[in-house]
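A single structure is presented below for examination.
Removed: one protein chain of the complex. Kept in place: all other protein chains.
Chains here go by letter, A, B, C, D and E, matching the order in which they are written, and residues are numbered from 1 within each.
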Amino acid sequence: MKISARNTLKGTVKKIVPGVVSAEVTLEVAPGVEVVAVITKSSADSLKLSLGKEAYAVIKATEVMVAVD
Amino acid sequence: MKISARNTLKGTVKKIVPGVVSAEVTLEVAPGVEVVAVITKSSADSLKLSLGKEAYAVIKATEVMVAVD
Amino acid sequence: MKISARNTLKGTVKKIVPGVVSAEVTLEVAPGVEVVAVITKSSADSLKLSLGKEAYAVIKATEVMVAVD
Amino acid sequence: MKISARNTLKGTVKKIVPGVVSAEVTLEVAPGVEVVAVITKSSADSLKLSLGKEAYAVIKATEVMVAVD
Amino acid sequence: MKISARNTLKGTVKKIVPGVVSAEVTLEVAPGVEVVAVITKSSADSLKLSLGKEAYAVIKATEVMVAVD
Partner (left out) sequence: MKISARNTLKGTVKKIVPGVVSAEVTLEVAPGVEVVAVITKSSADSLKLSLGKEAYAVIKATEVMVAVD
């Protein structure tokens, strides 16, 4: 499946914090560059995410903000 | 200002495509890793974004999805 | 690619309105049930969307609100 | 109240999973077509959602992605 | 219609900037407090928004970030 989300960053699962409804998943997408996702716990289960597994952070371009110092 | 958005990726502006209301901004956040943002044109102007400028991609964790092959 | 977005609604492209940065895409996901997406124009081009083509509306569960009469 | 969200899909509540802060609500918006929403638990309470109740999935067009096979 | 979005801020339309696909709408929700929305142009048309008209800014709680100085 090819998706319109402009951002698909390949990485590795570094951390998973499961809640009741949500789960927080941390991916390392480049050395020292981490992206944190909050997804539903059932999605995390369904994707069979585990530490060290290869995964992608997918982000719609309209969700990304830009900041400067 | 310190913000609750969990993801603040430092990068460099690689490309700016201005529209009427929106602008598409591409940041390189690691060698070969780009993040595309769609922000309002007035925000892009107000941040004085230009090619090569250092900037951050800021993304709320609830906006990030996870995918696996 | 399998994605954490809980909502993947199969449909057919009914209408495409291209802007400068964005494009508005209407999918019919069930008889009489339409979903409108605003994606970047470059994504629409890259997906080669055209009228009548089969496509999916993908929506993260945290983006869906619920309303009652 | 009339809202700018382009997508208002009428359906029936099929499932509610309450968490501490969030609740996951599944609506059937057409035969066999389900939409999952994660809303705050207090919103779910305030809307008095219950199984079988008629409700709407409301989604802003900028939150919808498009995918193709 | 009663919606799960936790934030419904009553205000007055102060400014409308129409684009091709999107429109930028500024609401004053309290004296000196403005909220800017980017909605589809067709939504803006359909709501018959005009300067001085009373309207609401509606925001899902998961979309709001918090920052401190």
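Quick note on the criterion: a residue touches a chain if its C-beta (ideal position, glycine included) is under 8 Å from a C-beta of that chain, and two chains touch if they have at least 3 such contacts.
Keep in mind that this is a model prediction, so the values were computed, not measured.
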Considering the entire assembly, which residues of chain B contact the chain that has been omitted? 1-6, 37-40, 42-44, 46-47, 56, 58, 60-62
By the contact criterion defined above, which parts of chain A meet the unshown chain? Give residue numbers in ascending order. 17-24, 36, 38, 62-63, 65-69
By the contact criterion defined above, which parts of chain D meet the unshown chain? Give residue numbers in ascending order. 1-5, 19-22, 40, 42, 60, 62
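The rule we apply is simple: only the chains that are shown with their structure count from here on.
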Count the C-beta pairs in contact for A-B and for A-C, then report the pair with the higher count. A-B
Between chain E and chain A, distance of the C-alpha-averaged centres to the nearest whole Å: 29
If you average the CA atoms of chain B and of chain C, how many Å lie between those two points? 23
Touching two or more other chains in chain D are residues 5-6, 24, 36-39, 43-44, 47, 56, 58, 60-63, 65-69
